[in-house]
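Notes for the one structure printed next.
Every protein chain but one is kept in place in this view of the complex.
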Amino acid sequence: MSEHRHRTRLLPLTAAMLMLGVIGRAILALPTTGDGLAVPMRAGAEASGIPNVITAVLLDFRGYDTLLEIAVLMLATVAVLSLREDPAALSRRIAGGAGPVLGTLTRALAPIMLLVAGHLVLVGSSGPGGAFQGGAVLGAAGILLMLSGYARPAWASRRAVRWVLAVGLIVFIGVALYPLLSGGTLLQYPPENRKDLILLVEALLTLSIGASLVSLFLASASSTEGGGRR
Amino acid sequence: MIAWVPVAVPALVGLITLMLGETRGRARNAVNLLGAIGSSAVVVSLVRSAYAGDTFTSRIPMLPGLTFGVSTDLLGLLFSAVATVLWGVTLVYAIGYMDHARDRARFFGFFAWCISAANGVALAEDPISLFIFYEVLSLTTYPLVVHNGTPEALAAGRKYLFYALGGGAALLVGVAWLASIAGPTPFTPGGALGAVAGRNNELRAIFALMVAGFGVKAALMPLHGWLPGAMVAPAPVSSLLHAVAVVKAGVFGIIRLVNELYGPELATSLGVATPLALLAAATILISSVIALRQDDLKRRLAYSTIAQLSYITLGTALCSPLAAAGAVAHLAHHAVMKITMFFTAGSVYETLHVKKVSQMPGVARRMPLTMISFAVAAFALAGIPPLAGFASKWLLAAGAAEDGSVWAVLVYVTSGALAIGYMVPVLTSALRPGKHAPAAGPESDPRMLWPIVAVAVLTVVFGLTAGLPGSPTHWAITAIAPSFGGWTP
Amino acid sequence: MHVFDILLVGMLIWIAVGSLNQNRLFKSVVMLIIFGLFMAIAWIRLGSPDVALAEAAIGAGVTGALMLDAVGHLRERATPYPLGPEAAEDADE
Amino acid sequence: MTSYLIYVAGGALLYALGTYGLLARRHLIHKVISANLMGSGVFLILIGLGNRAEGGPDPVPQAMVLTGIVVTVALTALGLAIIKRYYSATGLTNLDDEPPAGERP
Partner (left out) sequence: MLLDHLPALLVAVPLTGAALSFVAGHRRAPHVALVTAAAIVALAVALVARVLDAGPFRYAVGGWTAPLGIDLVADGASALFIVLTAIVGMGVTLYATAYFRTDDETAYGHGLFWTLWLFMWTSLNALFLTGDVFNVYVCLELVGISAVTLVTLSGGAEALRAGARYLYASMLGAMTYLLGVALLYASVGQLDMTILADTLTPDVTAATGLALMIAALVLKTALVPAHFWLPAAHGSAPSPVSAALSSLVVKGSYFVILRLMLYVIPVGYLGGTDVALGVLGSVAIVWGSVQALFQTRIKQLVAYSTVAQVGYLFLVFPLARLGADAFALAVTGVLVHAVSHGLAKAGLFLASGSLMSRFGHDRIDDMRGAARSAPVLTLTVALAGITMMGLPPSGGFGAKWLLVSSALAGGAWWWAAVLVAGGLLAAAYMFRLLAVLLADGDAVLGTPASAPRTEWVPLALAAAAVVLVAAVPLITDLASASNILIRAGVTP
């Protein structure tokens, strides 16, 4: 038995050491400066009037990655839902109430987090922040609310709930396909109102990412009151 | 397009048979018989054109630098005619034999597909097309070999596949190798490899690979192991496939290989013909001796088949025109002789449940017409004039003598004696009085009896007409002459 | 200033090792959450406040919540090698 | 400015540590934690090396890491969901022990 365990440790250890060596060699061979795509990206962002380059990269230059990523989030939610044994029992434990500490904390934190999220979206085009960050904070706030029992989702596999889960992706696809009507390519915002459109997309995405994260958690949260086993 | 008919009609018949399903027996029989008669008619008309010098060729482009084509030359048509005409005869026999069997749709469907593939082998215009049909033949035969679904049948099927697919693999490598060095090489009488004649070692290796491929179906020792086992298949399968279509596809491949791909001259100068001849000679002698000791009638016939196939291989490998013509003629002659015997064996088993030579006393009295047919075929096989076997053996021996290969003549003579040795005991055993009383009514199902008589009559006719145009012997000489630069006997 | 960076990275590694080298699952997960918070600091040090925000909210927050929930589901059975149904029975206590 | 190397080295160590954990730890949740550590290691390498750019960190690796963080949380959620369901079905929390017989659907 011990010999067996010894052997099972040896392979992972070798693999880890090997990876360390390989990465180390590759990194040490690099020159200490390297611009990558930083320069053209910054220039491009400036040209399109979005001071925060990262937002420009995420929503404009590489918006396709982001589209697929929203798809990943929704897919994960669907995946987690499909793995539930009993969707009707969802959130029983969540709604079971929170302790006093968590309750107070939530009461204090949730509004602040909502504000932060809104702020992040608004400043996202110029300073740090944007749909991802805002959506993440929004999602975290939502999860906190669920955990403390302040929001009790009347969960079922009902149509309305499903719409909420899917709306972020559907809207984004709509926005992505819209330019095709006017001769643009997928996700090509018309230059005259590029900035406004991007802000709109950002706002929608924030909600969508926030909702996706919350639903990811909701779909995943256990209902252990009746015992997890079949 | 007419060139595809001998391939396409049986293929279509097979498809329809499978789609008709198990229950519609009458429609199935009609479709099969009509298909056989129709394609026989087409083959006969193709033969007439070919005699007149008109051959049809048709190609389908398939892969880059690879076409898939058939051509109705006289040599190919000989094999095609044998397969197609005997398909019709066998159908009648099989309808009787399989009267109460199960899975008849599967049986007749794959049967027709085998014929289609055998015709493809016959008419294929180049080694690649031949290889493709050859593999299809292997595959379509498998369900027939395992038809009974018994453990022995499955074991025999496994063995068959092992040999057939192994041989197919060797053939594939040979064919692909040849294509990579020589490009497309349609069969040409006298040889098609003029362009690459210098690359001797590669050509020798390719020859060996191809012989290994064809040798499996031609049951060239030591590649013969599958054949005796495959006799567990229903009698019509043994008759048609293991006397006509499958094994002949192997020897036919060797004939094409020696005469029309390498050409007798190149095959001789490369020094590949003689080893092949020696192998064939060894096969003849060894399998004849083994046949002497078989009590199971079908097994005895199987070993006899192995010997007779090597007659053809040996005749081809001698690379003398007379022997080559004799080999081609023997292809047709052996087909009618051996099919008579297998039919008989099947009929005797189906009627009296007799499988072994030692159980045969009384059979001749119980089934006189059947056993007379058997006797005709047996004497023909042993080379008694004026039956079919005599004509081809005479050519083979004469060719060997002309070539100066005295040892080959000796092999032929010895094996003729051995053939008498393993055939006569069957007859004497059947003639002895035994437990089977003379039949009151017909001696067996007429659908089984008359095909036997028909093929026995063919054995006689082929022997008697050997010199006339249109007989297998004349046909073979005509077909083989161009390979030896327009030689005439 | 390198000292701070080295300390920070050292902390990260130490917490990571601790999280893996810990048979009590609950502790492992808490350490992972702390790890996420330290990562956020590292992102700020690397001039990426955007990533820092996302890491704090998602890496530490959402991941942590998911993990805690799962651990709750498994009833903190940190025995690394439960041997079958009997162990599961215990877990439901 | 060579401090990026510190973070890159840390990232490499985290990656190796995660690899080890993913392969060596038996508990399924430990494996998920390991995968998260691997992810963090890769992200550190990405952004650390992006800090070699002149005039501020390269935005492209940052965007990639933001995407990567979201993908990782999706993988984590899926992994945990499978673990919970697996535990409910078999009472097991590792893949080395065979699930009790007769559970096949």
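Letters are used for the chains, namely A, B, C and D, taken in the order the chains are written, and counting of residues starts over at 1 for each.
The definition used in the following text is that a contact is a pair of C-beta atoms (placed from the backbone, for glycine too) under 8 Å apart; a residue touches a chain by one contact, two chains touch by 3 or more.
Computed from a predicted model, the values in this text were never measured in an experiment.
Put simply, the missing chain touches A, B, D once the whole complex is considered.
Of D:Ala9, D:Ala24 or D:Val42, it is D:Val42 that touches the chain left out of the display. Hidden from this view is one chain, which touches chain B at 18, 61-64, 66, 102-103, 106, 131-132, 135-136, 138-139, 142-143, 146, 148-150, 154, 157-158, 161, 165-166, 168-169, 172-173, 176-177, 179-180.
Counting the whole complex, the residues of chain D in touch with the unshown chain are 15, 18-19, 22, 28, 31, 35, 38-39, 41-42, 45-46, 49-50, 52, 60-61, 64, 67-68, 71, 74-75, 78-79, 82-83, 85-86, 89-90, 95, 99-100, 103-105.
Mapped onto chain A, the interface with the missing chain covers residues 22-23, 25-27, 29-30, 34-37, 40-41, 44, 60-65, 68-69, 71-72, 74-76, 78-79, 81-87, 157, 159, 162-163, 165-166, 169-170, 173, 176-177, 179-180, 183-189.
Simple rule for what comes next: only the chains that are shown with their structure count from here on.
When the C-beta contacts at A-C and at A-D are tallied, the pair with the greater total is A-D.
Centroids built from CA atoms put chain C at 19 Å from chain A.
Rounded to whole angstrom, the centroid-to-centroid distance between chain A and chain D, based on C-alpha atoms, equals 16 Å. A straight line joining the Cα centres of chain C and chain D is 11 Å long. Shown for chain C are the residues that touch two or more other chains, namely 50, 54, 58, 62, 66, 69-70, 73, 88.
Within chain A, contacts with two or more other chains are made by residues 54, 132, 213, 216-217, 220, 222, 228-229. Partner chain D is touched in their complex by these residues of chain C: 1-2, 5-6, 9, 12-13, 16-17, 19-20, 25, 28-29, 32, 35, 39, 42-43, 45-48, 50-51, 54-55, 58-59, 62-63, 66-67, 69-71, 73-74, 77-78, 80-89, 91. Partner chain A is touched in their complex by these residues of chain D: 2, 5, 8-9, 12-13, 15-17, 19-24, 45, 49-50, 52-63, 66-67, 70-71, 73-75, 77-78, 80-82, 84-85, 87-89, 91. Chain A contributes residues 52, 54, 120, 128-130, 132-133, 136-137, 139-140, 143, 147, 213, 216-217, 220-222, 224, 227-229 to its touches with chain C in the complex.
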